[in-house]
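The complex is shown incomplete by one protein chain, all other protein chains being positioned as in the whole.
The first chain written gets the first letter, and so on, giving A and B; residue counts start at 1 in each chain.
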Amino acid sequence: MKEKAREVKLPESGQWPDRIAPVVLGAGIVLSTLGFLLAFLWVGPVYGASVDGVELIGGSMVSQMLLISQKIFYFHMPVAIVSFIALAFAAYYAIRFLMTKEQRFDSCSQVAMEVALLFVICTMITGEMWTRFEWGVWWTWEPRLTTYLILMLIVIAYFILRNAVDEPERSATYSAVISIIALIDVPICFMVTRLIPSSIHPVVLREGGMTADMGICLAVCLLGLLCVGFALYRARFNQLRLSQRVEAMKQTLEEQQ
Amino acid sequence: METPKRPSSFAQYKTLLAKDLRQEFRTREMLVSMGVYALLVIVVFGVALSFARPGEEFLEVSAGLLWALIVFTSLLGLNRSFSHEIEEGCLEGLLLAPLDHGVVFLSKATSNMVFLLIVEAIAIPLYWLFFSSLAHPAETGWLMVAPILVGSVGIAGIGTLLSTITVNTRGKDVMLALLFVPIVFPLLYACVSATTAAIVGGDLMAESFMVSLALAAGYDVIMILASWVLYDFVVGA
Partner (left out) sequence: MNPILEQIYSTVIPSAPYVIAAYALIWVALLVYLLFIMRGTKKAQAQMTLLEEELAAQEAKRSAEASLSTSAALGEDKVS
């Protein structure tokens, strides 16, 4: 067991990621707050439909409606990206688990999946708020919405599956398989809902193109939320390891008695 | 002294498949229950559509209803396909034999697909018979055979992996549905699109039939490869 541990370096609480975790958390809080402030105070507004006149605001001529709802986008897209990165990490640790059969990697995979679920829920919330205001409905079967709904359902099913198997080894293997399948399934889902030319469901296209200030704000938010995600991952991982050590200690004490 | 030659993978596959088919055709337990279940789903659709006006509009939803029928029926079949293996301890015996687990997967997936296709061959004509008063499919309607074949292959492939997982869990029937429906969603979407295109015909047909079919086939290839690789870990656990 010890020799095996020497071959495969196992993630453990207190290693280098934990030493940088407080700094990263601080950076995450600062950057996401900065991103939030930039989104509302610095980035140029986005205009929508035209109005019947022109008005001079802050030195430029404006003839379109101001879209405040677009500000949701600065957190919505980074949150979605972070959720997908967390999903990719969950699948990576799942592969490591299947190759080494070390319970530790399963814990990593589980925690990454939890972070993915958290950020998927955040994505759904922000997306729903924007959809509700802009399109006037709570739900449409638009490719991105559909993909995220499916992703959320798979992640929820993953946790139900974890709790429905009693043997730890088996539960770990099954969840590893599902997290790999989820990572494969989600891009296919997006491709399929996007590529099929559908005359039944209108695909809503937003006029694209980001200005430089929008890009910068988005990057700051993304970086901040990545840091927050990482800090949450480490905190949860440490907590899980502590609980596992408590369980192990209980067992040794019971054996001694 | 000569050691007995190890049978080839293909021979193993044939033996396992023949075993499954023989077992099923002797009792016809699963085929009958799937067939009756499909009929019951059609009855439920009949109630649901009892106030619908006959007309071309029905064609646009009929493919979706047809696939709902296929999904529910296949869920029933997939749930049953492993439960009798577990009940009689057959799976353990099978895994003790010096077999490649990939062969077990392929044979099981093939038998699931054969049963699904048999049930579909009965249920789909029945579906059109019962709803022929509402609307008739376009001339290209027979092309829906292609998405149904591609969809059945995919459902059997990923469904076999998932039913092997869920057969060992608590509340396995619900668990299978929980995993199966979201994971198979892209395939379902592509197949519904292709089937609708075939039934409605015209411009829609030319526009989206081939794309949808190609995407469904792509899903099949990727997911069956992934299931084939992962199956070894699943049965080994």
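As a convention for this text, a contact is a pair of C-beta atoms (placed from the backbone, for glycine too) under 8 Å apart; a residue touches a chain by one contact, two chains touch by 3 or more.
Keep in mind it's a predicted model, so treat the numbers as computed, not measured.
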item	value
Touched by the hidden chain, restricted to displayed chains	A
Residue among A:Phe75, A:Phe89, A:Phe105 or A:Phe190 touching the omitted chain	A:Phe75
Option from A:Ile121, A:Ile156, A:Leu195 or A:Leu223 whose C-beta touches the chain left out	A:Ile121
Positions on subunit A where the hidden chain makes contact	36, 48, 51-55, 57, 62, 64-69, 71-72, 75-76, 79, 114, 118, 121-122, 125-126, 129-130, 132-133, 228, 232, 235-236, 238-240, 242-243, 245-246, 249-250, 253, 256
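Please note the rule applied: only the chains that are shown with their structure count from here on.
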item	value
Subunit A and subunit B: spacing of chain centres that average the CA atoms, whole Å	32
In the complex with subunit B, residue positions of subunit A that touch it	98, 150, 153-154, 156-157, 160-161, 164-166, 169-170, 173-174, 176-178, 180-182, 184-185, 188-189, 191-193, 195-200
Complex contacts: residues of subunit B adjacent to subunit A	60, 158, 161, 165-166, 168-171, 175, 178-179, 181-183, 185-187, 189-190, 193, 196, 203-204, 207-208, 211-212, 215, 218-219, 222-223, 226-227, 230, 233-234, 236-237
